[in-house]
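Following: one structure in structure tokens, then a few remarks.
Left out: one protein chain. Kept in place: all the others.
Then we have chain A:
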Amino acid sequence: MTKPRTLYQKIWDDHVVHQRDDGTALIWIDRHLIHEVTTPQAFEALRLAGRAVRRPDLTLAVPDHNVPTNHRFEPIADPESAAQVAALAANCADFGIEHIEINAAAQGIVHVIGPEQGFTLPGVTLVCGDSHTATHGAFGALAFGIGTSEVEHVFATQTLLLKQSASMEVRVTGELGFGVTPKDVALAICGQIGTGGGTGHVIEYTGPVIEAMSMEGRMTLCNMAIEAGARAGLVAPDAKTYAYVAGRPRAPKGADMDAALAYWATLKTDPGARYDRVVIIDGSAIAPLVSWGTSPEDVVAITGNVPAPADFADPSKAAAAARALDYMGLVPGTAMADVEVQNIFIGSCTNSRIEDLRAAAAVVAGRKVAANVKQALVVPGSGLVKAQAEAEGLDRIFIDAGFDWRAPGCSMCLGMNPDKVPAGERCASTSNRNFVGRQGPGARTHLLSPAMAAAAAVTGRLTDVRDLMR
């Protein structure tokens, strides 16, 4: 009888091309997603070395980071952004890679379109030059972000030289309370283990809360595995996973699908398999959360207050809190629900899928964006999400309330395209990072769920969405 293995170990074992004596292994890559920001230098290096892309049929490209979310049929105004987007199209044409171009119906954020297209599948190794590649782990794919040199390595060889990570189980027990969402679970995990807590590990999320979660919710959760420092997050595939994948444009069909389903059924951690570390989180105790600081671990319940540096026993944590509070312009002891916001962002690879938009629209319906809110954006994760939302009438709900209904892209998540938060202003944001300057120089980010962002939009301050849902 073979030794019980974790899901991570099984996927790893199935992809070892060559094991080196020093512990490094050459790992086969089944899926490579690419976008415009982290690939130009890799293509340039291929050209200089006279190398080809080994498996263009396993590679899919889409521009997202630089893409403006309005005036889409006009040329991109920023010449550098325009050049990057054009370079992606030209490089894909030169190297024979399929490219979903900027105004194609299926264009969107790379981590939204992968699953949507059936490109992301259970049990595959999937990489992209973007840390939020962890998202695809929701399908039981070993998915992780890589740098540009690694992008080049995958282009040339369809492999990566890797050392196996340690394994960590994050078990979320109980049942989520009213108004508590997968985003709150993701933030709770960052708060509990810290942004370095998962370093050197691949997380497998388990437990009843994960089993009950939709595919969209699992994507939100795995998306933020990187925010807890983990290279990747995984959820074992189940009937929900198969149902999501079936019928997608690039998913297996017919006999291939039958064979795939038989293989996918083996993708679970064996009873008795040991994780290197186990973290248990009581899902029933999680409240809707908001971030107060400049790291995703700086979270507090919406019913709580802004902490004081003195609340942190570790002197370096206290110093970091003091710096964060200064940047955020927050006074210790202030109720989080008293913090006014001027900007709302519903979007990003964390929370721009149809379920996220439905949750936000349910709160917004029949209400108006508060007068003190200067900018309220809803940015669907893809053209297909946008079309679906419009078919359901969600766009009317947002537009009638005073939101801007935009075209798909990374938008206000990262301060790289025209959507930015002005210096000194606050943003209630469904994105993943509240780093200094992330949403624009001097921008102050409060991370929260789509429902909580919607609540903040209609009241003009951080708000317990449960009060609006009762």
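Structural remarks
Heads up, the rule we're going with is that a contact is a pair of C-beta atoms (placed from the backbone, for glycine too) under 8 Å apart; a residue touches a chain by one contact, two chains touch by 3 or more; residues count from 1.
Note that contacts and distances are computed from a predicted model.
One chain of the complex is hidden; its UniProt record names it "3-isopropylmalate dehydratase small subunit", one of "Energy-coupling factor transporter transmembrane component T", "Branched-chain amino acid transport protein (AzlD)", "3-isopropylmalate dehydratase small subunit" or "ATP-binding cassette domain-containing protein". From the options A:235, A:260 or A:468, the residue with contact to the unseen chain in the full assembly is A:260. Between the chain not shown and the residues A:84, A:107 or A:206, the one that touches is A:84.
Only one residue in the set A:63, A:108 or A:145 touches the chain that does not appear here, and it is A:145. In the complete assembly, the contact with the undisplayed chain comes from A:49, out of A:49, A:239 or A:371. The chain not displayed touches chain A at residues 17-18, 20, 22-24, 26, 28, 30-31, 37-38, 40-41, 44, 49, 51, 56-60, 65-66, 78, 80-81, 83-84, 87, 97-98, 119, 121, 124, 129-131, 133, 144-150, 152-153, 156-159, 161, 163, 165, 195-196, 199-200, 226, 229, 231, 249-250, 252, 256-257, 259-260, 263, 295, 316, 320, 414-416, 433, 435-438, 441.
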